[in-house]
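The complex appears here minus one protein chain, its other protein chains still in place.
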Amino acid sequence: MRKTHEGDARVSEKEEKEKGRFIFERGYIDSERIIEPEKLELGGVDMSGRWGTLVLPRTIEQFDHTLFEEVKKLPGGKNIHRCWQCGNCTAVCPVAHAHPEFNPRYLIHITKMGYKTEIKKFKEYVYLCSGCGRCSVACPRDVDPKGVMSALSILFQRGV
Amino acid sequence: MIGLNPVLVVGAGPAGLSAACDLSQAGVRVLLVERREELGGAPARWKYHTLAPDFVPVSRVLGPLIEQVTKSELVEVKKGCVVESFRGSVGDFEVRITELKTRRSETRRVSCVVVATGFEHFDARVDPRYGYGRVPDVIGINELEAMLSQGRVVKRDGSAPKRIAFVFCVGSRDRSTNPWCCTVCCGVSIKQAIELKRILPDSQIYMIYMDVRTTGLWEKLYWDSMEKFGINYIRGRVGEVYHTGQKLLVKGEDTLVRGPFEALFDMVVLAVGMEPGEGTRQAASIFGLNTNEYGFLLPRTPNIHYDSGREGVYLAGSCVAPMSVEEAISDGSAAAMQCVKLMKVMRA
Partner (left out) sequence: MDERLEITKEDERLFERLASERRAKLAMGTVEDYLRMLQKMRELEQKGEITVHHVTEEYQPVNVTTLSGRLKKIPTVKLWQHKSCGQCGHIPGYVSSLYWIMSELNVPYIDDTNQTSCTAWNYYGSGTSNSVALTAVFLRNMHVAWEKRAYPLIHCGTSYGDYKECRFLLITNSEIRERVRAILKKIDRDIVVPEELVHYSEWLHVMRFEIAQRKKFDVSQVKVAVHAACHTYKLMAEDFTYDESVLGGVKPAPTSSIALALGAKLVEYSNWYDCCGFGFRHILTEREISRSFAYFRKIRPIVNETRADVLLTHDTGCVTTLDKSQVVPLAHGYKESIPVLSDSQFAALAMGAHPFLVCQLHWHVTDWSALLSKMGIDWQKAKEEYKAYLERVKKGEKPYLIKPPPFG
């Protein structure tokens, strides 16, 4: 069981993956978008479990730059706006090579555009950053991804 | 060079003006024929405001050229006219020039020709995705230039837009419209975005791009737009622009997230590409010029623009390939030089 700051016990990772296991192309869908009701009925008809499962759409409907603005305020993140998504940082990142879920380029992108579902999915991984700084050396625009990762880790701790 | 027939320059855009200007300054007589009632080509027609990458006003670049050709005694300017026929041999070509309004024609003799018939902006009505022409506040970069020239960018209802999206590659790099790259639209769009931010500092601008091709020294436009002006970039393509009644719903795919987006904007600017226009088509037919599969005039070798393969006929400018104003000016100059060389030989 993974504990959050609130102390509430959240659904275990195993249970998360079990959700919607009957969906044919389950692999393409984020568990967060699957709503599988344990108990559901309408008008006397039982729609629990599989019959009542819904999948939420993943269309991005707005660009919310508040996280981006917060990152810019922190010293490490002041150059985040320079990023043009070339991927040099991820290419040299030693962590990314072992853990593909940690992708500095992608983290910067979703931060800049404010894609909440993606941020929720990947925010935990920012702590995998080792702080080696190879990214900042490789970055052609001087974004300082290392600084951005550090800024993000602070902001996520604060619950932003 | 008294005694020799003048040089016919077809088209008074940047390339044609540059050729006419250089020729007249070299002492050569020029017959400058322009279809429209004003000189300046596309920059004049669409009221271009400034040129990338340094925001130089168009008037500063084209102004002197227009002044030279208008003032020079060696240049005869025929506005509102087209070339209807062409025959003869180098040094003594016979052309028939017709005034469009009156349909009156006259026959003239010219030594050689510079074809600089320019381009047309892609008509985005042909690509119905964006609703151009059907839906208010979807405009092309050409129309935006005109608005920037007036210093006032407003929606159809007169209010200032707060959220603006630029869509790159409209009518370019697309098999179903035009398969080539127009080279300058990326830079021009970014230039415009920066200018927009200057007059509407509270606006939020998004550039929806496939690639950003700000070549050479234009690259700094791209960097400045992000670093100094806070312009946002979304790598992706737009599938549909739907008018909700108040705003524009832009539906597309964000490639980097691998996911669909549907966001509301006040105005959508399409980076409409450059394509060969009616003038170029006519010129190809009248002067017997080769064209490539897309309709651009085809030089003998693609790397040397002025050489049409036909003796005495030179090509210059965007009728050969999409290019910037500065490149067109150079092209015109190069073609003018060929005329001067030719006429030197003829005189000898």
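Note that the chains take the letters A and B in the order they are written out, and that residue 1 is the start of every chain.
Basically, contacts are C-beta pairs under 8 Å (C-beta built on N, C-alpha and C of every residue); 3 or more make two chains touch, one makes a residue touch a chain.
Keep in mind the model is a prediction, meaning the values are calculated, not measured.
Undergrad: Of the listed residues A:27, A:57, A:75 or A:159, which contacts the missing chain in the full complex?
TA: A:57
Undergrad: Of B:180, B:229 or B:242, which sits in contact with the chain we cannot see?
TA: Reading the full complex, the residue touching the unseen chain is B:242.
Undergrad: Could I get the residues of chain B that touch the absent chain, sorted low to high?
TA: Residues 45-46, 123, 125-128, 133-134, 142-143, 146-147, 175-177, 240, 242, 244, 249, 251, 262 of chain B touch the chain absent from view.
Undergrad: Against the chain that's been left off, what residues of chain A make contact? List them.
TA: Spelled out for chain A, the touching residues are 20, 23-25, 34-35, 37, 40-42, 45, 47, 50-57.
Assume only the chains that are shown with their structure count from here on.
Undergrad: Provide the residue numbers of chain B that touch chain A in the complex, in ascending order.
TA: Against chain A, the touching part of chain B is residues 204, 206, 212, 222-223, 226-227, 230, 232-235, 254, 256-257, 259-263.
Undergrad: What does chain A use to touch chain B in their complex?
TA: Against chain B, the touching part of chain A is residues 58-63, 81-82, 84-85, 106, 109-110, 112-113, 115, 118, 141.
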